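Attaching a single structure in structure tokens format; questions to follow.
All protein chains but one are shown at their positions in the complex.
Let's look at chain A:
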Amino acid sequence: MATASSPAAFADATRDETSLSRFLQGLPGVDQVGVEARAASLGTRSIKKTAKLWAIDTAISMVDLTTLEGADTRGKVRSLAAKARRPDPDRPDTPPVAAVCVYPDMAATAVEALAGTGIGVASVATAFPSGRSSREVKLADVALAVDAGATEVDMVIDRGAFLEGRYGDVFDEIRAVKQACGDAHLKVILETGELATYDNVRRASWLGLLAGGDFIKTSTGKVSPAATLPVTHVMLQAVRDWYDATGELRGVKPAGGIRSTKDALRYLVAVHEVAGEEWLTPELFRFGASSLLSDLVLQRRTQHDGHYSGPDYVAVD
């Protein structure tokens, strides 16, 4: 196991497989009833008027506008890029999204379509979504994305290895991918729907952080359940604890199943009150979503106009 860049505070934790297992197993447990109650209770915050407008604009700027389909074409990616640049062409003050998220073979098209906009290109990699392939194939997948100019790589962890308790293998793989990313930011997808327990979510979050992930991300969107509020709470708590221990700010990205502005506001409240206001920026929080953007744009119009305009006024892409 490599230990090159783990902060000194955790050098012992990542010394060898046994230490890593002991560290992860020794993290405080997560009480399911408690974390779900807390998520539900924060979900009742009432965000109105100026607070809502700010939140909608912030949420738009945090969207990783995503298409991850077998049927993706260059045309589809280009129209998505157009929407990413100008989510509401009638309202030029609408902020652009944070990034467009595609498969590696579409990264070049996205890079070209977004050149000069400052919008990132995120590419999934490492045999997304299952992660069931050899290390070589996964790293080649990363290289494909990075060589095409992707600025962000969304990798999946090896859930099989994690569930077998081979934390060292998962750690090493994240490390290797991080290295292969070069300057590109690394988001580590935990696929929490397959980890099943909150204790596992907390362990996997720490594993991702220890191994150098810039972001920890809930899900691929291909497994149900995808992102949930309580899972995101656990991950936000992990990056908060990481910050308190090391002084480093790392990000969180819930992905899959967040479709409405109302949902997005609940997530932002959690970011605000669980992690802290430092995280209320696209540098540290993203929404992995496709249809969410349209609802955000619709609600933004409603807030400005004082009435609904209807979905036909929002681009379908």
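Methods note: a residue touches a chain if its C-beta (ideal position, glycine included) is under 8 Å from a C-beta of that chain, and two chains touch if they have at least 3 such contacts; residues count from 1.
Everything that follows uses one rule, which is that contacts and distances are computed from a predicted model.
J.: Unshown chain, UniProt name, "Putative sugar ABC transporter permease protein", "DNA-binding protein", "Heme exporter protein D" or "Aldehyde dehydrogenase family protein"?
T.: "Aldehyde dehydrogenase family protein"
J.: Of A:His272, A:Arg286 or A:Arg300, which residue touches the hidden chain?
T.: The missing chain is touched by A:His272.
J.: Among A:Thr50, A:Ser134 or A:Ser224, which one touches the chain that has been omitted from the display?
T.: The single option touching the absent chain is A:Thr50.
J.: Among A:Ala13, A:Val30, A:Ala98 or A:Ile216, which residue is in contact with the omitted chain in the full complex?
T.: From the options A:Ala13, A:Val30, A:Ala98 or A:Ile216, the contact with the absent chain belongs to A:Val30.
J.: Considering the whole complex, not just the chains shown, which residues of chain A touch the missing one?
T.: 28-31, 33-35, 37-38, 44-52, 54-55, 58, 237, 244, 268, 272-273, 277, 280
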